[in-house]
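The other protein chains are all here in position, but one chain of the complex has been omitted.
When the chains are written out, they are named A and B in that same order, and each has its own residue count from 1.
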Amino acid sequence: MSTLKYLLQKEFRQIFRNPTILRMILIVPVVQLIILPLAADFEIKNINISIVDNDRSVVAHDLIEEIKSSGYFKLVNYTHDYQVAFSDIESDETDIVLEIPDGLESDLIREQKGSLFIAVNAINGTKAYVGGAYLTRIITGFNQDIRAELNPGNNGASIGVAVINWFNPLLNYQFFMVPGILVVLVTMVAGYMTALNIVKEKEVGTIEQINVTPIRKTHFILGKLIPFWVLGVFVFTLGMFVVARIIYGIVPLGSVFLLYGYLALYLVAILGVGLLISTYSNTQQQAMSLSFFMMMIFILMSGLFTSIESMPRWAQWIAALNPVTYFVQVMRMIVMKGSEFEHITRHFVIMAGFAFVFNVWAIINYKKTS
Amino acid sequence: MNSQKMISTRDLTKTFGDFVAVNNITFDVRQGEIFGFLGANGAGKTTAMRMLCGLSIPTSGEATIAGYDVYKETEKIKQNIGYMSQKFSLYEDLTVAENIRFFGGIYGLKNGEIKARSRELINALDLNDQKDLLVGSLPLGWKQKLAFSVAIFHHPKLVFLDEPTGGVDPVTRRQFWDMINQASEDGITIFVTTHYMDEAEYCDRISMMVDGYIRALDSPAQLKKQYNAESMDEVFYELARGAKRTE
Partner (left out) sequence: MKQLLAFIHKEFLHVFRDPKTMLLLFGLPIAQILLFGFALSNEINHSNVIVIDYAKDVASRSIIEKVRASENFDLYDVLDDHHMIEEVFKRGETKMAIVFPSNFNEDLVHGGYTEVQLITDASDPNTATTLVNYFNMLLLGYQSEMYQDQQMPMNIQLSLRNIYNPELEGTTNFVPGVMALVLLLVCVLMTSVAIVKEKELGTMEILLVSPFNPFMVIISKVIPYLFLSIVNLIVILALSVFVLNLEIAGSIILLFGVSILLILAALSLGILISNVTNNQQTAMLISLMGMLLPTLMFTGFMFPIENMPKFLQVISNIIPSTWYYIIVKNVMIKGLGFESIWKESLILAGMTTFLLLVSIKKFKIRLS
């Protein structure tokens, strides 16, 4: 036990002795947590629209007014030439083009039907879908209105939709993003630091000296893990109860105790990953490349930014094998929905499994002798 | 006591695939001896030494260190030995005092003991003004002397020194050997590798490794007589000339 004390003392000294590293692991997460959530806004608003009006009729004019007053669209160009509007799409100045053909009004009156053409810049598929959907709804509504005006009485039955948004009635994106981004930052601090730290001792040669001492393997590893575990908890606390609370006004709805319980378990699993990386690397360069690779997958396959359900089946399996996935979910559930232990039992069991497998694997793979 | 064997090996062998790094070496080191372990680069010295320290498991043969078996009792061996590697192995980002305290601590010394011995050590090395400096900022000679002191800080029975004086000036080298002699007088057995033949003269006995074998083993005086040589340099040259392996 007392050898562990000396190991811990040494590790903490080395961490605090290097101001650059200390700054990186404390200030960088805080700054990123302050700034990044502001950038993470999926909401599709201010869709730019160019309208090609070849009809110049009253109906066309009314329709354009309807679109402009809907609040979803910004009219960037009103023209009579489709080519002009299309070049707006090419130059990214507009997202959607509505073409009103010559004779819309007269067709509607004479033949009781007319047509409109919409072209959407679909490079970003979601934006294209949403833009198209908004425009369709506005035009359908407009259609019902002119019908009602001309022919009151018979305009068919309609179904309305009443939406209630639970847990986040104002649809605030930051409430959703801050907990998730915090998870990634804590993961990076704890994971990188462990992975790089042991390899550094290998590269510099001090690990040889440690290996000829009677230090027990488990003590040495604990001596490496505990400081970064503490650091992880500290960064998390700083993020959750200083940045998230003061800047974003986020107060966890659920139990703080439960949140920390999960954090404690999660950190053990992530430190295990770092340890595993370091046992497979001989140089810091290798450890770094490996952790970079893992971290990219951890972040992008965690459902932090994109939905896991819409991934192909095989990719969902990768997401299921990613510890970050579970903590991101648990954070959002506890913080925003007030989920309790019974709701996240599955998450606890899986994380305990990760923690066990990664650490045992790493300890087996770490050899004092060759 | 003098007859007690600190190191005893019988046909100790280590192979890496087809390559026989250490080939059936058999020798004993008595307690209190200064034993020089010589050989050209690539002769297998470091591999042999790593086996004796418990860092590497032998392929075959037997060896005991301070009475403990190198296969089964590596952790007991580690309690009883000190080690100073070729690569400088103190923490450069810890101070002199912190390094001493750390290594004392992991050998399980009591707090009071660590304090008393540190004071003694710092006085002996005349490092009082430098004890709070980072080790990384010390000149190489001082680092090496400090590394040696740390290696014997827990009073091991036996200490392994792997080319401890590489890159050090002659005066420091002289002082370093004074420290080795002092440790030997205190009853610590010394096992040292070196490329300096004047240092070989300071040893009680030396062995010469060539291509994984021990080719000669005796006191410096006997060896010179045996090879009809004026100096250890000539002995070394005579033996190493036939080597097929070089690094």
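Some observations on this one:
What we mean here is this: a residue touches a chain if its C-beta (ideal position, glycine included) is under 8 Å from a C-beta of that chain, and two chains touch if they have at least 3 such contacts.
Please read these numbers as outputs of a predicted model, since none were measured by experiment.
Taking every chain of the complex into account, the chain not shown here touches A. In the complete assembly, the contact with the undisplayed chain comes from A:32, out of A:32, A:54 or A:255. Of the options A:140, A:218 or A:237, the residue whose C-beta touches the omitted chain is A:140.
Summary of contacts with the chain left out: across A:3, A:206, A:281 or A:359, the touching residue is A:281. Contact with the chain not shown here comes from a single listed residue; of A:57, A:194, A:291 or A:359, that residue is A:291. Looking at subunit A, the residues touching the absent chain are 18, 20-21, 24-25, 28-29, 32, 35-36, 38-46, 89-92, 108-109, 112-130, 132-134, 136-137, 139-140, 142-143, 146-147, 150-151, 156-169, 171-173, 175-176, 181, 184-185, 188-189, 192, 196, 200, 281-286, 288-293, 295-297, 299-301, 305-307, 309-312, 315, 318, 329, 332-333, 336-340, 343-344.
By definition in this document, only the chains that are shown with their structure count from here on.
Separating the centre of subunit A from that of subunit B, both taken as means of CA atoms, is a distance of 56 Å.
Note for the complex: subunit B touches subunit A at residues 50, 53-57, 74-75, 78-79, 81, 83, 85, 87-94, 98, 101-108, 134, 160.
Residues 2-3, 5-7, 9-10, 13-14, 17-18, 204-206, 208-216, 368-370 of subunit A are the ones that touch subunit B when the two sit in their complex.
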